[in-house]
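Have a look at the structure below before the remarks.
Excluded from the complex is one protein chain; the other protein chains are retained at their positions.
Order as written gives the chain letters A and B; numbering starts at 1 within each chain.
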Amino acid sequence: MGRALAVIIWILTLLSVVLFVSKKWWFPPSISAHGPALDRQFMITIVVVGIAFAAAQVGLGWMVWKYRDASNRPAATYTHGSSRLEVLWTVITAIIFIGLAVMGQSVWASLRFNAAPAGSYQIEVVAQQFEWNFHYPGKDKIFGRTDPGNIDESVQNIIGLDNTDPNAVDDQVGKLLAVPVGRPVELILRSKDVIHSFWVPPLRFKQDLVPGMAIRVHFTANKVGKYELACAELCGQSHYNMKSVMLVLPEDEFRALTELPPGKAFIDRMTELRDKYKLPEEQ
Amino acid sequence: MSDGTHDAVHRHEPPKGFIRKYIFSLDHKVIGIQYITLALVAVLIGMIMSVLMRLKLSWPGTHWPILASLFPAGAPGGVMNPEFYLSLLTMHGTIMVFFVLTTAPQGGFGNYFLPIQIGADDMAFPVLNMMSFWVTGVGFVVLLAAIFFSGSASTVGPIGGWTGYAPLSALGERAGPGQGMGMNLWIISIAIFCVGSLLGALNFITTLLNMRTRGMSLMRMPLTCWAWFTTAVLALLSFPVLLGGGILLLLDRLAGTSFFIPGGLVLTGVLSGSTKAFPLHTGGSPILWQHLFWFFGHPEVYIAILPGMGATSHILATFARKPVFGYRAMVFAIFAIGLLGFFVWGHHMFISGMSPYSAMAFSILTLSIGVPSAVKTFNWLGTLWGGRIRFTTPMLFAIGFVSLFVAGGITGLVLGQTSLDLPMHDTYFVLAHFHLVMGVASIFGMFAATYFWFPKMFGRMMSERWGKIHFWITFVGVYSIFVPMHVMGIVGMPRRYSEFTQYRFLDSLHPLVVFVSIAAIVTVIAQVIFYSNLIWSLFKGKKASDNPWEATSLEWTTATPPPHDNFAGHAPTVYRGPYEYSVPGAAKDFLMQTDPEGAGAPAAH
Partner (left out) sequence: MVTSTRVEPKKGIGLGGGSRSPGPNGNSSRKRNGRGEPLFEQRSSAARYRIGAWVLIASIVMLFTALSSAYIVRAASAQDWRPLAMPRILWLSTALILFSSVTLENARRNLKKSFDSGYVRWLAITAILGIGFLASQLFAWRELARQGVYLASNPHSSFFYLLTAAHGLHLLGGLLAVVYLLFRTRRPRADEAAEGRRIARADAVAIYWHFMDGLWIYLFLLLFVWRSQ
């Protein structure tokens, strides 16, 4: 019985490790400036985790194999432990674990401790149940005033733009997210109803959109293409279907897009661009 | 009734009537069995719900005729609709976390064995103990009522996950199906559950502090008692916070207050305050709910697993025939886990909009909680080292607990890091992590406890052969279910999706999803073996002796099953620590805690 258990533990450990090491299923390639550093931190952590996991399981299997009850074995060792060992493994694990925690802060700090760098392109994201809306400031690069009281879906005023505000005249609103490649982007995240979460897997980036708050986050996407955007916080019935795409566009294409007049011209161009690019999975 | 001034042995007769004996019983043993029965019923419902969810995830378009007839509105034509799935998900989580993982380990085994292991004849406040169970039972009935009165024909309960994040949970029916009456019942059920758990915790703490028998010093208590005690302290301090949050949430829903609901919300095109149906809300904070919830929710994780840790330590020592390695370190580790558990709740909220600086502090505290967890693992390995292991069914499950605790706990090193939480938050990686460590490992601890203590509780052994078959299938099964989920999370699969067909980046995972579903179905079916073994052994099992495992703690010194007042009128006297196995020079390979000095070895500790 002891040997069988040891072998099962080892096989399960081996299969688990193989599943990770083979990388048959893994992160999509990173498309963000912070992605490589984050991936490196993930690899360091997962290697530490993997070694600790395998060592503990192999050790457990070995104990079970070696110390199974057999007639030719001597009586069990009578010991209440060893203070020296306790101190040793407490200190070692504390150094490793807390070291990992401290290392993990650098990517976090670069993304969250600082405001967006100067010259970031700003886009307002307004989520609502099962739809994403993106508010671009337009030619003047200034957002027009919005107020939830102005929201009127019958006239397509989805985010409540105040049409009396001169800054609002050129503001574009669409269902797709377009960002320039290689240039920092600042998102201002809002929600009209419940909590949603902005999640683009290759961007290695996620942030909740909380009603009543305007959360500012920034990132730089550095690979042109089309990527799926999903909601990662349970927001109701069609949570699974609250999707959009993020287009990472070459600078000139992006500038041309953002200088279009709002309305049909802008929406049509967005649709064209959406069809022009392919998802990584479709290539 | 005298007050003990003379020397006669006072054996007390149990109450006679059926109702006083089995229903409204004041006997901690009966109450313990009641809690375990509640958990056995609840876990069955929770498991069936998880199988239904797996059917939807892996075969999203398939028509299941049986579902069409059972749930004509929730699964029209036999295909589950999204809201039906999400209500299953919410009920599964709530039932499992509250009515299984909190009831069986603490209310069940803790209630039964804590008084016996410290040599008391009952809990300190038997009436409170009875109330604690029945209040919990009422909470369960209210939760089940949400299945039938969810306020929407197509759901079987509210939609909100077990975390019930506001404002989705606060806005009522206008936020969609599953936000009506079912959500009210869900909140009320949890509030009732909080009260029941508080009564239980109050009792555990008082009993342990006040009713230890002669010689039972704190450092002579079995580790199970330390675990139950710490769990009770966690419950005592964390459930009131959830209760407070629940009251605020209910007021937001029913009384029109704005604790969690901010201003300017627009739902289905209607602005808050613009019509009578959607009253004005201003200024509430959705993040406040998350703080209150997770201040409870994180200690809750330890409430679920600490008793399993205690049972595992206890059982490993018994069947390795060795004292627990590093008893003192184990006690400190339990305490450290309990204490740190109150300062890490923010790691559930890294991307919630909370200050990034507090996120960093929470992250470092979170990873430091891994240290006492690792210390426990090392000590379990140390307990096995040099032992003479007897592979009984409880021992297999205890070893399985160690394996699963490592497998599930260690990925906390990934999730606890702020930056790595960016890709991992709310994906299947999280799901895999907490199911393994909080769910499955805890359940393995309870399986071990069931096989271990069943003979004492019912006077009959459970079938070893079927127990072992149950172990092998379940052990391989849970690894097959939850390890692949980590990889799904790495690819980016989000939690709480009723199907994945909408996203191309998830397409490649389909074979893995199907594999997990098959593994889950097989594992759930294998639990029939457990239930059958339980029922069969109750009536037909081999008669158990008073101490079938040759164990040392007080529950094995009394009759099987124990008499009404546990020790037939007189309190035992304790001379040594709880794990004196293989003491050199002793006549047998174990010394009971009650064996007087001179029974072959000096009194240890």
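Quick note on the criterion: a residue touches a chain if its C-beta (ideal position, glycine included) is under 8 Å from a C-beta of that chain, and two chains touch if they have at least 3 such contacts.
Note that the structure is a prediction, hence the values are computed from the model and not measured.
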Contact set of the excluded chain (shown chains only): B
Contact partner of the left-out chain, one of B:95, B:135, B:216 or B:389: B:216
Candidate in contact with the missing chain, chosen from B:184, B:238 or B:272: B:238
Contact partner of the left-out chain, one of B:36, B:461 or B:571: B:571
Options B:201, B:365, B:438 or B:461, residue touching the unrepresented chain: B:201
Absent chain, residues of chain B that touch it: 1-5, 7-10, 12, 14-15, 20, 26-27, 120-122, 124-128, 198-199, 201-202, 205-207, 209-218, 236-241, 243-245, 247-248, 251, 255-259, 263, 279, 282-285, 288, 291-292, 295, 564-565, 567, 569-574
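Here is the rule we go by: only the chains that are shown with their structure count from here on.
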Separation of mean Cα positions, chain B and chain A [Å, integer]: 30
Partner chain B, residues of chain A touching it in the complex: 1-2, 5, 8-9, 12, 15-16, 19-20, 25-28, 38, 41-42, 45-46, 48-49, 52-53, 56-57, 59-60, 63-64, 67-69, 73, 75-82, 85-86, 89-90, 93-94, 97-98, 100-102, 104-109, 111-113, 128-129, 147-149, 151-153, 160, 192-195, 197, 199, 201, 204-208, 210-213, 215, 228, 230-241, 243, 279-282
Chain B to chain A touching residues, read off their complex: 82-83, 86, 159-161, 165, 167-168, 171, 175-179, 262-269, 271-272, 274, 283-287, 320-329, 351-353, 356-357, 359-360, 363-364, 366-368, 370-371, 374-375, 377-379, 381-382, 384-391, 396, 399, 402-403, 406-407, 410-411, 413-414, 416-420, 422-423, 425-427, 468, 472, 475-476, 479, 483-484, 486-488, 490-492, 494-500, 502-505, 507-509, 512, 581-584, 589, 604
